[in-house]
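Worksheet: the structure to be examined is printed underneath.
Missing here: one protein chain of the complex. Every other protein chain is in place.
Take a look at chain A:
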Amino acid sequence: MLKGKNALVTGASRGIGRAIALELAKQGANVAVNYSGSEDRAQSVVEEVRQKGVESFKIQANVADEQESKAMVKQVVSDFGSLDILVNNAGINRDNLLMRMKEDEFDQVIDTNLKGVFQCTKAVSRQMMKQKGGRIVNVSSVVGVSGNAGQANYTAAKAGVIGLTKSTAKEFASRNILVNAVAPGFISTDMTDALTEEQKEGMLSLIPLEKLGEPEDVARVVRFLASDDANYITGQTIHIDGGMVM
C-alpha cells in the first residue's frame, strides 16, 4: 500500500506516534523516527520498524526550532532520497486551570504542538513541491474542537492545528500535496494513563462507544490518509474518538 514511500513521523518514540510509525512500516514505507528526549525508546521503535522489512533511523530534533526542523528534513531526504509522507504528531501537555496557568506553560505547548507543525511543514514543502506531490497528516485532538477545562493551552494549539491544516491544504493543493488532520479522542497512552480513575470514568461517560481508543485506531486512519486511497481528500479533520464529539 505504501511500498517505496518515505515517511517522517515526529514524536514517534511512544504512544500514537509510535503506532503510526509501525503502521506505515507495516504497509511498506520507510520511516524516520523523530524524538525529542527519549532516545532509548526511539531506538526501540526503530528496531520494531525494521522488523517490518523497511528502512528506519531515529533523528533527534525539537520541532519548534526552525533550524532543527530544517536539519531533520534535510537528513531524511538525504538518507531516503525523497520524503513523501510527513506526520506531525509531536505534542506535549502542561494542563492547568487557566487562572493558574503560567505563561511558559502556555508558550511551551503552543510552541511544540502548533509552531512545530508549521516548522516541519515549511521544512518539507520545498521537497514536496519539487516532487510534485506529498502527504501531510497533522495530529490534532477532539478537544481542539470541543474545548476542555484545564487545557486552555493544549486546546488552543490543537484548534490552531486544524486551521493550519486547512490553509496549508489550500496553498499546496495545486501541487498535489494533500494535507489533512486527525483528531483523536480518548486514546490509551502515557498521556491518558496519567489521569485519575475518576477523570477516566468522567471521560468514558462521554464516549458513545463506551471504551478508550487504542493508538492503532488512530494509526490506521493516518495510514489511509497517507495512501492513494485518500487521493481526493484534503483539508479535512477526521475524528477518531468513539463518537465523543460530533
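Just so we're on the same page, contacts are C-beta pairs under 8 Å (C-beta built on N, C-alpha and C of every residue); 3 or more make two chains touch, one makes a residue touch a chain; residues count from 1.
The rule is simple: contacts and distances are computed from a predicted model.
Colleague: Among "FAD-binding oxidoreductase", "Alpha/beta fold hydrolase", "Ferrous iron transport protein B" or "Acyl carrier protein", go ahead and choose the protein name stored in UniProt for the chain not displayed.
Modeller: So the chain that does not appear here would be "Acyl carrier protein", according to UniProt.
Colleague: Touching the left-out chain: which of A:1, A:101, A:129 or A:156?
Modeller: Touching the chain that is not displayed is residue A:129.
Colleague: Would you indicate which residue among A:78, A:174 or A:205 is in contact with the undisplayed chain?
Modeller: Result: among the candidates, A:174 touches the missing chain.
Colleague: Residue by residue, what part of chain A touches the chain that was omitted?
Modeller: The missing chain touches chain A at positions 126, 129-130, 171-172, 174-175.
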